[in-house]
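Here the structure is laid out as structure tokens; the discussion comes afterwards.
Missing here is one protein chain; the remaining ones are kept as they sit in the complex.
Entry: subunit A
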Amino acid sequence: MMASSYNAKEEVDGHHPGSSNHGGTGPINSKKPDNTAFKQQRLPAWQPILTAGTVLPAFFVIGLIFIPIGIGLYVTSNNIKEFEIDYTGAEPNSPCYVCAQNFSWNSTTPCFCTVNFTLQQPFENNIYMYYGLSNFYQNHRRYVKSRDDKQLNGDSKALEEPSSDCEPYRKSGGAPVAPCGAIANSLFNDTLDLSYVETNGTSTPIELQKSGIAWWTDKHVKFKNPPGSNLSVAFQNTVKPVNWRRPVYELDPSNPDNNGFINEDLIVWMRTAALPTFRKLYRIIPKKSGAVSTLPSGSYSLRIAYNYPVLSFDGRKRMILSTISWMGGKNPFLGIAYITVGSICFFLGIVLLIINHKYGNRSSSAEIPN
């Protein structure tokens, strides 16, 4: 095709564009480049070089810092008490076997089962109660996507016409689902009740705190009920998700601040887990005043309203009790990792010291003659 690099400007002034002036003034020296540090590539600079000698101290310092941190973390993690119990009911001898086998979406009455367990050591301070699911792909793309944040934020338009992301949990029988989507639809709805069984056989229910388990910002900003003083009116044109037993405005009828979209169980569930095996915070057992342990050692019973089927996808359900520390829950990994990396650094430091001692002098003194 036609001359692509042809430049008619050249014809007019006869100069090559590359050689046009860059700030020159006089006609004679107009082409003389400016003698600035930047243009001459002579900017003042710090010119560090990584040699064995310079890196050595850093390695020792890292080693010396990381190992104590690691030990600290490990000890802290080990001091955290954690108790875990699987109540899936997959095995015939497990208490929830019957409930698990006879599960039906249509049954109106929940199936109850009770699991007894013993805490060997008392749990102090605030205790956190989690439910754990395995093999549950909350991070599946189709699942993660299937929600409508506008609807959950109380947007009345989205309430009536949920986002298409919610398909196939968007509408049910022509009416919009609230909350729509696969995530909300599969809300974990087992009810877990914990009671302390004293030696004489009487059981005392333990008070479980429902609030304060979700992110503050989620509860107060991201999730909002649709406008209207009466929730059931606000949701009147919507239907409950297919797999729910109760509509959204009856999630916690006793507490209006924990009902509807701002129900904390719902909010916690809506934060999709990163991995297929996960825990979610269920309840908090607050610290008792005085020197009494929150959960003294002894027998306990966990009463489960078994509403949530997991066997169909080989899932497991667990209940976890845990105390926490400044670094969160039990997590030996971080401590071990710190100790390992710290030791490696320290070891490398020694290796480098040897190398530096043996070769460092050679490479700096036995130079090229010129």
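By definition in this document, a residue touches a chain if its C-beta (ideal position, glycine included) is under 8 Å from a C-beta of that chain, and two chains touch if they have at least 3 such contacts; residues count from 1.
Rule of thumb we're sticking to: contacts and distances are computed from a predicted model.
Chemist: Missing chain, UniProt name, options "WD repeat-containing protein WRAP73 isoform X1", "Phospholipid-transporting ATPase", "RecA family profile 1 domain-containing protein" or "DDB1- and CUL4-associated factor 13": which is it?
Modeler: The UniProt record for the chain left out of view names it "Phospholipid-transporting ATPase".
Chemist: Of the listed residues A:118, A:204 or A:277, which contacts the missing chain in the full complex?
Modeler: Selected residue, touching the omitted chain: A:277.
Chemist: Which residue, A:73, A:266 or A:295, contacts the hidden chain when the whole complex is considered?
Modeler: A:73
Chemist: Which residue among A:86, A:124, A:149 or A:193 touches the omitted chain?
Modeler: That would be A:149, which touches the missing chain.
Chemist: Mind pulling the subunit A residues that touch the left-out chain?
Modeler: 2-12, 14, 16, 18-19, 22, 28-29, 31-35, 39-41, 43-52, 55, 62, 66, 69, 73, 126, 128, 130, 132, 136-144, 146-150, 153, 163, 165, 167-169, 182, 185-186, 212-218, 221-222, 243, 268, 271-281, 284, 309, 312-314, 320, 322, 324, 326-331, 333-334, 337-338, 341, 344-345, 348, 352, 355-356, 359-360, 363-364, 367-368, 370
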